[in-house]
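All protein chains of the complex are present and in place, except for one that has been dropped.
Right, subunit A next:
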Amino acid sequence: MLEACDITLGYRRGESVLRGISLQLAAGEWLGLSGASGAGKSTLGQVLAGHLAPRRGSLRLDGAALPRRGLHPVQWLPQVPELAVNPRWRIDRVLNEAWSPSAAQRRRFGIGDAWLERYPHELSGGELQRVVVLRGLAPGVRYLIADEISSMLDAITQAALWQALREEAEARNLGVLVIGHDAALLQRLCQRRVRLERGQLLASS
């Protein structure tokens, strides 16, 4: 169980984007998070993944504090993969940075063997997104924050990416927070859905 308790964070003095947010994500659970642009969805995602430190509040994983060093068990998958890879590294090095996915895993995510020799700019956005997602699935990762990872993909590529991720998450009992605007997609993927509005979480139908 990943628990966030009373998370408060703002970027400017006196202004809070997140106001005392509490959230629980169980192992194996898929939770949908929606909200208008600028509502703080990505900020919350980055707090959960340890990229941002909250001004107030705490994060716990199975009742214990999250590790400060080494592999973080909560991984953030970003919306724009181009900004999450080193442009001077070949795909082979990008993909194997934290762990080495097997050839079978690469195939499940539709990553071609010929891509490994290429540089990030030589892949399309959808192709690079699959590389970035698989890179984030190192053994030891228990929760994923999928921050609009499919909004720039066509429908077929989108469905293929989510299915590969769903198989992997089921096999390893990963908890997934899906951040997105697309109500139909969140409904399809997530048993439970919440909405971020004026810094607060609301249950969403």
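In the analysis below, a residue touches a chain if its C-beta (ideal position, glycine included) is under 8 Å from a C-beta of that chain, and two chains touch if they have at least 3 such contacts; residues count from 1.
Going forward, contacts and distances are computed from a predicted model.
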Select, from "Nickel import system ATP-binding protein NikD", "Cytochrome c biogenesis protein", "Glutaconyl-CoA decarboxylase subunit beta" or "Ring-1,2-phenylacetyl-CoA epoxidase subunit PaaC", the UniProt-recorded name of the complex's unshown chain.
"Nickel import system ATP-binding protein NikD"
Check each of A:Ser58, A:Asn86 or A:Ser124 against the chain that is not shown and name the one that touches it.
A:Ser124
Missing-chain contact among A:Leu83, A:Ala155 or A:Ala171 belongs to A:Ala155
Hey, which subunit A residues sit against the chain that's not shown?
36-38, 124-126, 151-160, 162-163, 181-185, 187-189
